[in-house]
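Some notes on the structure that comes next.
One chain of protein is taken out of this complex; the other chains stay put.
Read from first to last, the chains carry the letters A and B; within each, the first residue is number 1.
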Amino acid sequence: MLNPQLNRDGSLQHLLSIEGLPRTLVTHILDTAAGFAGLVDPRREVKKLPLLRGRSVFNLFFENSTRTRTTFEIAAARLSADVINLNVSVSSTSKGESLLDTIDNLSAMHADIFVVRHSQSGAPYLIAKHLDKVRSSAEHPHIHVINAGDGRHAHPTQGLLDAYTIRHFKKDFTKLRVAIVGDVLHSRVARSDIHALTTLGVPEVRVIGPRTLLPSGIEQMGVSVFTDMAKGLDGVDVIMMLRLQNERMNGALLPSAHEYFKSYGLTAEKLALAAPDAIVMHPGPMNRGVEIESSVADGAQSVILPQVTFGIAVRMAVMSILAAA
Amino acid sequence: MLNPQLNRDGSLQHLLSIEGLPRTLVTHILDTAAGFAGLVDPRREVKKLPLLRGRSVFNLFFENSTRTRTTFEIAAARLSADVINLNVSVSSTSKGESLLDTIDNLSAMHADIFVVRHSQSGAPYLIAKHLDKVRSSAEHPHIHVINAGDGRHAHPTQGLLDAYTIRHFKKDFTKLRVAIVGDVLHSRVARSDIHALTTLGVPEVRVIGPRTLLPSGIEQMGVSVFTDMAKGLDGVDVIMMLRLQNERMNGALLPSAHEYFKSYGLTAEKLALAAPDAIVMHPGPMNRGVEIESSVADGAQSVILPQVTFGIAVRMAVMSILAAA
Partner (left out) sequence: MLNPQLNRDGSLQHLLSIEGLPRTLVTHILDTAAGFAGLVDPRREVKKLPLLRGRSVFNLFFENSTRTRTTFEIAAARLSADVINLNVSVSSTSKGESLLDTIDNLSAMHADIFVVRHSQSGAPYLIAKHLDKVRSSAEHPHIHVINAGDGRHAHPTQGLLDAYTIRHFKKDFTKLRVAIVGDVLHSRVARSDIHALTTLGVPEVRVIGPRTLLPSGIEQMGVSVFTDMAKGLDGVDVIMMLRLQNERMNGALLPSAHEYFKSYGLTAEKLALAAPDAIVMHPGPMNRGVEIESSVADGAQSVILPQVTFGIAVRMAVMSILAAA
């Protein structure tokens, strides 16, 4: 089966998941992002490129996320695109229009890129598949979909910006030990990170968490599983903390936020078990005192804010590569 | 009485209704739109013109409509205008400020175009009249109002884009039979379509619907009235379906959505009664299975998505003509 994200010539038609992307393509995205990273330096005079001038980027957020929407909005603006924000939950779908009718309509307005966030896994695939069907009718040849997070499934631009951050600080993927800590079960970020890291050749990816928050069979993704934080962190070069959703904290899956912090919260003490130059990452927003101690979040080994900065460059890279396809 | 939409020299000062516009002016709008239609072709490199550069378009939506707002936002962006979206129901009016004080304030910020959507018929007129009074005081000489739908009264850009679509597919208005089907009583779209078609010289405009959803005296608008769908569709060249508002479906005016579909829903079978090359239109959003069968909505005779595409060009035309006035 053809990867639905790729054109026949192997170029990127949509970004739906990191799963199945060849390493060369992932590396190409990171290299392109590196070219944009300098551009977002606030000391630079010119922070804008005309690569998407006259193109329309539609932020279709069926699930609200101001933070993620803002990063795409800024990335698109820095490429000179016109950005249309659509909070779709309060829009046509409330008038009983189907998702695909909404998509057809926005396509007919000659959108160039749809950035899609949806609470249901697979929604961006459904949209991309529908667009490609329409596309074969030669009406709308160039509409690209970027998955900005779908259910528990994938959040590929987060996976890419995390990979970018690791490469920036660690240079070489092929000798790293990386730990992903927390609620892996419900995390699209974890899934995208695992795909990115294994694709890029990281030899050892560990997931750490309570048994109830680790999906069964996750070993098949090429990771090793730890329920003991101390053992899992031993000697790792990168620690990627996951956000603990509020709704998990007092539910059936966990005794309490306090207990969770005791076992899996990243403290200075636990951080000392990792390599001395290990970096600490978090996709945000953080629950300080739940999954991470403030002194670690703000400490010398934290690269949490650089992640955000690099995220703009990575999203610019994805958009510019899609627009050139 | 002077038409409040027109300047003394006959040029367009506001677009409030198609009623009363001379045919030459309507044709001029359609011709101007034709010049922009190529621009929205996604294969074209340059999709942006500087005609409204530095101008401010305010989307004043007192009634929510993401779809319509988006089309104006894109049209304005493609003319390089700055667009300000104001969802006015949650704004100053909730602080007890009057509509006209809000308008005066936004005018004082030197808006160039107000795109007004309001649930009350006549609200855009009220605003335009107020602006023209201020204008005569030589303070704010060039603020234009575009009616983006007011109550049951008018939706002139929809009427214009429908006329554009018909001209695109049928070339000549003067030999057409056009049927408008459904809830004419509550439809501003129907009213604007009738004015557009009769102004442009369509010799036969029919309205079709249950007696309870046809306004009494509608014959005076120059249309013929049918309550029988088969008779009404017989031999027509264009079928314009209207959206059935959810709130009508189970009310006193209609037995049920299912009964409505049986009598007035457009099926392949009923479509066969029209001319063989008849086109099918719908302003959206559609209620599939209520006023239109899916196979017809997506079928070869449907021009529903081209309507959306042409809508961008038509709105660009209206804005550029107003801005040049």
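Everything below uses one rule, namely that contacts are C-beta pairs under 8 Å (C-beta built on N, C-alpha and C of every residue); 3 or more make two chains touch, one makes a residue touch a chain.
As the structure is a computational prediction, the values presented were derived from the model and not from experiment.
Checked against the hidden chain, the listed residues B:108, B:230, B:272 or B:324 yield one contact partner: B:108. Interface note: of A:77, A:275 or A:323, the residue touching the hidden chain in the full complex is A:77. If you put the missing chain back, the residues of chain B touching it would be 53-56, 82, 84, 86-88, 90-92, 95-98, 101-102, 104-110, 112, 139-143.
For chain A, the residues touching the absent chain in the complete assembly are 40-43, 45-48, 64, 66-67, 70-71, 73-74, 77-78, 246, 284-288, 305-309, 311-312.
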